[in-house]
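What follows is a set of notes on a single structure, which appears directly below.
Every protein chain of the complex appears in place save one, which is left out.
For chain A:
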Amino acid sequence: MNILYVEDNKINAMVMNRMLSKNASKVMIAENGPTALEMVKKSTLDLILVDINLGLNQMDGCELLKRFKKLDMLENIPIYAVTAYAMPGDAQKFIKIGFDKYFSKPVNFDKLLSAISKVKQKIN
């Protein structure tokens, strides 16, 4: 199973990669939106995880989602928001703009991993 994780915070990217890789998934990291857009064209993906705040002056996760939605190849690929924005109403806000699932930071891995295994089951 191929997962793309878009995350600008290096430590988070690194440790998340560690956690997800343990479950026999192949994780690719993109530090920003443009890189992520390049990467989806080159690889076959099963799931995309997107951080929202991708840095000052940068395309944020919401904008990136919009761009992803325009790509045919990602038509049936679930895209989850994984973000530190976790004020009341944030979850609904991100679901509303089109994320398939929302996970707040610090990430509850039980929930995240269970969601990933469901995606995996579907593929199989």
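Quick note on the criterion: contacts are C-beta pairs under 8 Å (C-beta built on N, C-alpha and C of every residue); 3 or more make two chains touch, one makes a residue touch a chain; residues count from 1.
Simple rule for what comes next: contacts and distances are computed from a predicted model.
One chain of the assembly is not displayed; among "histidine kinase", "Right handed beta helix domain-containing protein", "ABC transporter ATP-binding protein" or "Alpha-D-ribose 1-methylphosphonate 5-phosphate C-P lyase", its UniProt protein name is "histidine kinase". Listed for chain A, the residues touching the missing chain in the whole complex are 8-12, 14-16, 18-19, 22, 31-32, 53, 55-58, 83-87, 90, 104-107, 109.
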